[in-house]
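Removed: one protein chain of the complex. Kept in place: all other protein chains.
Entry: chain A
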Amino acid sequence: MNGFFDIPSDLQHSWSGLIGLHLREGLLPVAAGLLLALPLAQLCVRFRWLYPPVLGVTTVLYAVPSLAFFVVLIDYTGQTELTVMIPLAVYSLVVLIPAIVDGVRSVPEETLAAATAMGFGPVRRYLQVQLPIAAPAIVAGLRVATVSSISLVSVGALIGNQGALGNLLAAAQKYDRPELAVNSVLTTAVLAILCDAALVLLRILLTPWMPRGTGDRREPAVRRARPEPEGATR
């Protein structure tokens, strides 16, 4: 296609520059979400009554459409990257908190008892036993959060060109060049798929004791009683 990578100069970035920007705006919120979700999830595991209200609040926040979230935040943080990243971080919580809570809860009692008997304190037990065993579930949550975060960054184009690759969409309309919109959609999708693949790789590296291959696809003969959304063998 003619001028596929010919980015209009008013975007002030090259194609690769837009990719870098997009990754930063998409991945930093997920990282922030993870940092926030870990202690919150631990609180929910420790105090069971806390879990339903936390889940309720995050679900309500998740229902707020991203565009509205952006526009409301402009009042506080201006038309900046931060305005795009805050809602994405909040959205990631709704996926990450249940993933971590379910993962940590799925650690068998005996394993915890064994760790305690070996003299592990609560902190070491959490870091060296519970988190590694919960890793597949946490990574599964991270995958969903990352893919949706990367695809939502584009909406930021509506609030003063803060949408990285999404800005190409506005440019495609302004200059009547549909190939820029094709470029935006395809590049965003490929970025999301690559990040997803990187997380699968991370899970394989983090959990060397689990079977390789497609990993979370179980054998056809084995049917579990209840499918966990994470699909990891425990």
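The working rule: contacts are C-beta pairs under 8 Å (C-beta built on N, C-alpha and C of every residue); 3 or more make two chains touch, one makes a residue touch a chain; residues count from 1.
Convention: contacts and distances are computed from a predicted model.
Here one chain is missing from view; checked against "Spore germination protein KB", "Aldehyde dehydrogenase", "Sigma-70 family RNA polymerase sigma factor" or "ABC transporter permease", UniProt names that protein "ABC transporter permease". Here one chain is not drawn; of A:A31, A:V71 or A:A198, the residue touching it is A:V71. Residue A:T188 is the one among A:T58, A:Q162 or A:T188 that touches the chain missing from this view.
When you scan A:M85, A:A137 or A:I159 for touch with the missing chain, the hit is A:I159. Residue in contact with the omitted chain (choice from A:S106, A:S151 or A:T207): A:S151. Although one chain is hidden here, its contacts on chain A can still be listed: residues 59-60, 62-69, 71-72, 75, 144, 147-148, 150-152, 154-155, 157-159, 165-166, 169, 172-173, 178, 181-182, 184-185, 188-190, 192-193, 196, 214, 217, 220, 223-227, 231.
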